[in-house]
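Please read through the structure below; I'll follow up with questions.
Omission of a single protein chain aside, the complex is shown with its protein chains in their original locations.
Chains here go by letter, A and B, matching the order in which they are written, and residues are numbered from 1 within each.
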Amino acid sequence: MAARPRSRWLAAVSAAVFAFLYLPIAVLVVYSFNREGVGGFPPGPLVLDWYRVLLGDSPLWDSVLNSLLVALAAVVISLALGLPAALALDRVAFPGKEAFRRLVLLPLVLPGIITGLSLLMLRVLAGIGAELWTVMLGHGTALMSVATTELFAGLQKMDRAQEEASLDLGANYWQTFWRVTLPNLRLPLVAAALLIFTLSMDEIAVTFFLIGRENTLPLEIWGRLRRGMTPEINAVSAVLFFASVALILLWYRLRTRGAAELETPLG
Amino acid sequence: MTDPIPSPAAGEIRAGAPLLEIRAVSKRFAAATVLNGVSLDVAAGEFLTILGESGSGKTTLLRLIAGFEQPDSGEIWMQQERLDALPPYRRRVNTVFQHYALFPHLSVEENVAYGLRVRGVAREETGTRVAQALAMVKMTDWARAAPAKLSGGQQQRVALARALVNRPLLLLLDEPLSALDANLRREMQTELKALQRDVGITFVFVTHDQDEAMALSDRIALVRAGELEQVAAPREIYLRPATSYTARFVGRTNLLRAELADGIARAGSLAFPFPAPSGPALLSLRPEQIRVCSAGPTSPDSVRFRAAVIQQSFAGASELIEAQLPDGQRLEIRLPAQQPLPRECEFEFSAGDAVRVRDSGAR
Partner (left out) sequence: MYSRAYKAAVAVPPILWVALFLLLPYALMLAHSFWSVESGVIVHHWSLRNYVTLLRTSVYAEVLFRSAAIALGVTVLSVLLAFPLAYYLSFRAGLRKEVLYQLVIVPLWVSYLVRGYAWKTILGTEGVLNGFLRYLHLTGQPVEFFLYSPFAVVLTLTHIYTPFVFLPIYASMEHISRPLLDASADLGASPRVTFWRVILPLSVPGLTAGATFAFVLSFGDFLAPLLVGGPSGLMISNIVQNLFGAAYQWPLGAAISICMLALVVALLAAAERFERGFRH
């Protein structure tokens, strides 16, 4: 087949792209063990010192806690809003539906700075200070569309007749929602939660303008970067990298398992 | 044998009065009128089939009774109560869905128990009733299984049990057998019929399959383009179709364009006594009502004609013949299985078998 030599060339190009994607991170991880600090070549003796420093760095861990709080709140807010939004988009015809859909998606495609500044203006208008909970609201709003998209896809895949059956059997709308709709959305809910959590942990643009004195992790790192690079930041980055990898692979597994489950024909 | 599912208490159904009254119900979707002023009564305890092609409105009618749609005009009454004013979960009506709609996250017995649980029936009573329902559909061994593990026929039984365990006044079945293969389908038809007899609950069954309708029903309501074409018992609908559409939809038929004058019907070269007012008429004659001429005396009723055998198809128990008369008319004839016929044959039928039908035309 004439495509054979091309396949080899194509495989080489693909390998090069993978290298481009992973090499910088590999370098980062390697140099987190470098005693001589950041930069230079080749890396010097490999030590765990920087990880030890990391463990003792309490301001950093405070920011980790803040990030976790914000991320959890973001998950709750996004899901609490994204679920009715998905239901509305799936079932209700209302004026301005198309505009609503686009507006919800906007924070994902707009540069984050615009959304961040706009939310800042709202906060100033409301006369509220730079509290952490405003960051939570910001994340929840910006990431709502992730929840909406995942849950909407889940609703589309669901067999509508099940809800009809539930109503038919005597359950009212509320009971039907709890006993039939939600269980069917289990996988999309978890997948969305994972994704929102990860995105919130790494969120910088919107957070940048809403944050006050209590930093989230990315902003804490950012602050230190301005003061100079140390391999401790490499260490943090390496830890973040592996944590993200684990979460994203988990998300991916859940998503594909969900699709496979639904594809199993019932009888 | 004690009745495993007691029918609704005797006092609940007023003898004589119809259980369900559909009064001049219409339904539109966007610009299309799907149901146009349909009126139908359903008697308590009967097995009524709503028969029609896809798009005829039969499923919409069912969904109106179940409560998933609201009529644009007209009313539905059940036992002197306005049914269409109630949401689906307050109607004493249950549905068996076309693709069963079993809850995949619940086991078989949890599925069956669902209607009882949401209405707060006591745990013990729920257990007993669920066990009875499963026994009735012969699915006791599968109580703990997940629906995904069941075959189509098994899921259908569970769907039935799930509906019947609630002792509805009316059971709706939306083409429940259409997803099954032919043999299983026949089996389930027999079971369903027996079940309905045992349980005594009124069944309203929707299908597009006329054989199925005739096999199962006490009465058939034939729907066409949103209106009722004919409502009658299977035998009546088959032997005395009211319109050409009915004659063609239920079974096969020959439609003869005849001119009636002085009690004689003339269709092409055929002429036979037919008591009816003069004028043009459409007559329906079933293929199996035409026979090969037998030797022997003819009855006064008998109409004989000679025709060329154009085609002869073997169909197992019978032969389907396409015959052409000298005047050009083509007739379909069904004969018991036999050897190939000669190229020309003499056939006969009884004039009394011909039925006058209204011309349905295009609607």
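Here, a contact is a pair of C-beta atoms (placed from the backbone, for glycine too) under 8 Å apart; a residue touches a chain by one contact, two chains touch by 3 or more.
What you are looking at is a predicted structure, and each value in this text was computed from that prediction instead of being measured.
Trainee: Using the document's definition of touch, tell me which of A:L68, A:L110, A:L132 or A:V190 contacts the absent chain.
Mentor: For the chain that is not drawn, the touching residue is A:L110.
Trainee: For the chain left out of this view, which of A:L65, A:I128, A:L182 or A:L249 touches it?
Mentor: Here the residue in touch with the unshown chain is A:L249.
Trainee: Determine which one of A:G154, A:G170, A:P188 or A:P218 touches the chain that has been left out.
Mentor: Answer from the full complex: A:P218 touches the omitted chain.
Trainee: So which bits of chain A touch the chain we can't see?
Mentor: Listed in rising order, the touching residues are 1-3, 6-7, 10-11, 13-14, 17-18, 20-22, 24-25, 27-28, 31, 38-42, 81-82, 84-85, 87-88, 91-92, 94, 100, 103-104, 106-107, 109-115, 117-122, 125, 137, 141, 144, 163-164, 167, 173, 198-199, 201-202, 204-205, 209, 218, 221-222, 225, 229, 233-234, 237, 240-241, 244-245, 247-249, 252.
Trainee: For chain B, which residues lie in contact with the unshown chain of the complex?
Mentor: Against the left-out chain, chain B lists 68-69, 87-88.
FYI, only the chains that are shown with their structure count from here on.
Trainee: Distance between chain A and chain B based on Cα centroids, please, to the nearest Å.
Mentor: Distance between chain centres: 55 Å.
Trainee: In their complex, what parts of chain A are in touch with chain B?
Mentor: Chain A reaches chain B through residues 159, 161-162, 164-172, 175, 179-180, 183-184, 186, 264, 266-267.
Trainee: Can you list the residues on chain B that touch chain A in the complex?
Mentor: Going by the criterion above, the answer is residues 66-68, 87-90, 93-95, 97-105, 114-115, 118-119, 147-148, 150-152, 154-155, 162-163, 166.
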